[in-house]
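I'd like to ask some things about the structure below.
One protein chain is absent from this view; the other protein chains keep their places.
Chain lettering (A, B and C) follows the sequence in which the chains are written, and residue indices restart at 1 in each chain.
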């Protein structure tokens, strides 16, 4: 069985394992206060072009989202996000368990618009009963989104502007950030994200690390005592260096970008085949997730050799599914899948 | 200025004040453990036709909702409700602040259907990733709804069945319960509600009391240690007898129903005029809230003498508003308003 | 049976009931946005000598404590209080349910010292692992304390100084504030409390109101959006004017002080008898709570006519108990109790 169902089916890139072995017997301070975390943070600040940023390392995405949001909001404040957003759908209410409502906006493609944000904010402050309604204080977006789509630089800048005009924090979930940065047509750089946001994270788990997410904070209110919140929420790893070592390895020789490139090019190759076969998509995008709408019969046949995710039924005979490539996807597996698809569809 | 903007603009029915004065110098136990609370609870159990119920008295509606829901759910469980439901919209995230997500269902008229509930439940348990999604455990409905509509007995029974089949608690918010029980066309009795639900509350604040809501619990899990939760959430009134006295006065001589009758008949009278003028409604209903769609010019004129609530813009020249009657609405005020509307609209 | 077990056994002072009747049919805005709340707030600000204060009205003490503390703290911060403090012992974990730890200091008499606060703060910031420990951000004291004792003006000023030096909020729980202000030997005024604290509350429930506590806020961070937190925590009364009317009545003609005087003089009279009989106290104080240590036999005899609170066993034959006077205590009841005590003890 070949797994195309997600981008965390394998372990880590070999260079990461090598580095873990190499440093294994070193004795370091715990809880992220070691030299590797410090060096990795320096490297990330350099790549973001801003030495005033704070960088912290956490283990997983849900943990990162709940820690950042809990550190940012007061009890009566909520976070705006797409109905399809990870925090709204796939974190078992982690944000609510920290006491905060997710204020949802409808979305077809995983993105929300500057108009939606402005409208929600205006309708809140203009409501006579606004004290009876959760106060919006943060905007959460994902880049790429959960549906693989990307905000353009112009869109990000507009959202950033409307947030700062209205004193809303802007938070970008970058669980798959690498796969966005090197996608065809993308015009957003790491520096742009650092510039436009109050806080964001760079995902490691899905881009070649064993695990790990790097939180990058520009906003002073969110920076304050962030490590207390990390500890309280169970997100401060005892052997913090494991995170520092991984992110240092990913970023010191451009490995993060190379691994992302591989995944996106594999996805492009798959997309080429679907396009040739005139297969429609649930959502079109250029990153490592592909959402073709296929006949159920074809899906049944594919299931004998491949694992992929079921999205939803489109009509009686067609369903949308997700194929996911990653830093670890093998070229021969993609070639085989392309062949099988072509055979089945033509 | 005459207030039609809500049903809590005045104090309390005079009989309640009399009773408070009469008992003022008596010394009683605190925290709801006095004789008045006991008698009021007995009376309510009798009217519900079930001596095994538990009855507790709280001060306000948001407090009641958050206390009941916090007492019912474990950390990973959520409550299903209409998008328009009070807990979702007008409680500043009180439920989320207790750690629980409100799982919303779309609704035009404030009601949700048995199919919506069943579909949400089935799609949850059939989702491979259901452990990543908040687990639905309670259904919250209002009778009447926030838009004044009513569930029929058949609808309530069906919802009750689907809840119990799926081990979901059914909770009815009865902030305006009296105005539903005596509405034209209503076929649901207090006994029905006691029979079909796990827990519900009878609203006093909006139906003649100074304040107060009576929670009625049938479910054993929710009953357990409920007073601990009341205390923890700040909902246990020191001079609890104030609640017992009010509910005893409301229920021992049918006063609650009489006050509700008055409000609904006043609303019926207003509705008659709107109907005569062929005014459409945002939502049609038979309880004490009326939602006419009126020309903005007319609304401006009405605002000089009357207070009412703005709902939303319907088109360039028309808006939906809310007129609310109550136990305290004066017949002459309604007559005046009817005249003014007729004059303006014809 | 005559109740000396607490100070909330009766209803309210007659003037309050009169005012409620007088205003009963008036129509006002809800949720504390009426004229009575505004006037009561103005009066309280005047008495505190500071027009820049914010004043809000809530129903009960636990609700007030949890609302103030939730509005003040970020997720990783805690509140310092005596082991005997109400928030630590008698609120069913209301503060923890809002996510915050109560950092306790030992206390024999209900008071904590400036040295204890400074030591806790210093030991926190000097701890290498301080990020693994709850961050102290607020100091909670009661005036009078739960054991009826009082801070002097000098003590309050010192505590205020150490709090502000260390950026800790100072919060005073004044559930029985009146009984402290008029106690023999007290040198603290309402103005002093307003000056020294960031936030405090003036208790109404135990001092002549049906219910109600007035929160007075000086600190800008705590002021911000306080009404959102009130609503979220279920503490915003629909008919908010009931609170405004009560506090206006209590404060516009010095009624609050007169009622407090009565209670304290009744307690002084009781104390006189205990002193004559050379009865020791669990804690000595000059407010409306008296904690004599009496032979169990005497207590059994007293129980036939009087209700009082049991505190703890002192030795095989003696126990500490609490007698509580209030604005409603009858002189003849105190005279009778004095006689009975004298007879039993001599």
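Simple rule for what comes next: a contact is a pair of C-beta atoms (placed from the backbone, for glycine too) under 8 Å apart; a residue touches a chain by one contact, two chains touch by 3 or more.
Computed from a predicted model, the values in this text were never measured in an experiment.
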{"item": "Option from A:47, A:80, A:97 or A:294 whose C-beta touches the chain left out", "value": "A:97"}
{"item": "Per the touch definition above, residue among C:100, C:176, C:241 or C:271 touching the missing chain", "value": "C:100"}
{"item": "Positions on chain A contacted by the hidden chain, ascending", "value": "1-3, 6, 8-12, 14, 17, 20-21, 23-30, 59-64, 66-67, 91-94, 97-98, 205-206, 210-211, 228-229, 231-239, 242, 328"}
{"item": "On chain B, residues whose C-beta touches the chain left out of the figure", "value": "31, 70-71, 74-76, 98-99, 131-132, 135, 225, 227-229, 231-232, 236"}
{"item": "Contact footprint on chain C, counting only the chain that is left out", "value": "75-76, 78, 89-93, 96-102, 128-129, 131-135, 310"}
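Quick note on the criterion: only the chains that are shown with their structure count from here on.
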{"item": "Between chain B and chain C, centroid-to-centroid distance (C-alpha), Å", "value": "34"}
{"item": "Length of the line joining the C-alpha centres of chain A and chain C, rounded to whole Å", "value": "50"}
{"item": "Multi-partner residues of chain B (at least 2 other chains)", "value": "91-93, 97-98"}
